[in-house]
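Report on the following structure.
== chain A ==
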Amino acid sequence: MVSTILFSAFAVLAVAGAAGLVLLRHPMNGAMSFIMTLIALAGLFALLSAKLIFAIQLIVYAGAIMSLILFIIMFLNIGEKDLPDESNRWFYFGGGAVVIAPLAIFLLKVVNKLPSCEATIVGDSFGSVKGVGMVLFTEWLLPFEIVSILLLVALVGAVVLAGKREGKL
Partner candidate 1 sequence: MSAKVKTIERKGRTFLEHLYLVEVFKGMAVTFGHFFRNLMDNRRLYVRHYPEVKPEIPARWRGRHRLTTHEDGTVKCVACFMCQTNCPSNCIMIEAGERTDGRSEKLPVRFDIDLLECIYCGYCVEACPMDAIRMDTGIFSVTSYDRESMMIGLEDLLTTPAGCSEEEYQKGGC
Partner candidate 2 sequence: MSALDILLVILRIAFGAFVPLSFVAVLVWMERRGAGYFQDRSGPNRCNVLGFRAGGLIQNIADAVKLIFKEDIVPGHIKHKLYFILAPTLVFITAILSFAMVPFADTLVLNGKEYIMQAIPADLGILWFLAVVGFGVYGIILAGWSSHNKYGVLGGLRAAAQVISYEIPMGLALVSLLTIYSTVNLSEMARFQGQLLFGFIPMWGVFLQPLGVIIFIVAAFAETNRTPFDLAEGESEIVAGFHVEYSSMKFALFFMGEYVAMFVSSALIVTLYFGSYQIPWFSTETLVNHSKPVVFLLMLAMPVAAYFFNIWMKKNNRSQYERPNDPRVFEAQVYAAVIWSIVIFIEIIFLGFLIFSSGAGGARILVALLQIACFLFKTFLMCFVYIWVRWTLPRFRYDQLQRLGWQRLLPLALLNIFITSAVVVSLA
């Protein structure tokens, strides 16, 4: 019962935040509503008792990445006049809605067709730091390492790009 209420609250917040991200004009408003979405998603993870993902969602996405984005918004100090002219955005919204609608209806139908089943939590360590770590570093070690190499590549790329620009100056 409580979890249903919480789920609906988080879901509404998440959707509202996402809508705000698209609809609000000022980048700061957009960023703040996106943060709201991220926090609501973290709440949904917590409801699924995925504690690690909950923490990571908060630390990495809502905490680190979004504060960098806010930092940049503040750094650029965008005024009302710097924003691009978006007078025909309602036209795009309408077009987008028309294109998306069949897909959305299809998805809704699929979800409705799914057989309902009770979700139960498997064991005490499900979603906890230890549980996820165990699975990650035994069964999924290779993909994990590949992803970490991907991150390393991005990191080196950033360093190289930054170094290049400095050389030119």
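By definition in this document, contacts are C-beta pairs under 8 Å (C-beta built on N, C-alpha and C of every residue); 3 or more make two chains touch, one makes a residue touch a chain; residues count from 1.
With respect to how the candidates were assembled, all candidates are chains of the complex that A comes from, given by their letters.
Computed from a prediction, not measured in an experiment: that's the story for all the values here.
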{"item": "Neighbour of chain A by the touch rule, complex-wide, chosen among 1 or 2", "value": "2"}
{"item": "Contacting residues of chain A [partner candidate 2, same complex]", "value": "28, 32, 35, 51-52, 54-56, 58-59, 62-64, 66-68, 70-71, 73-75, 77, 128-130"}
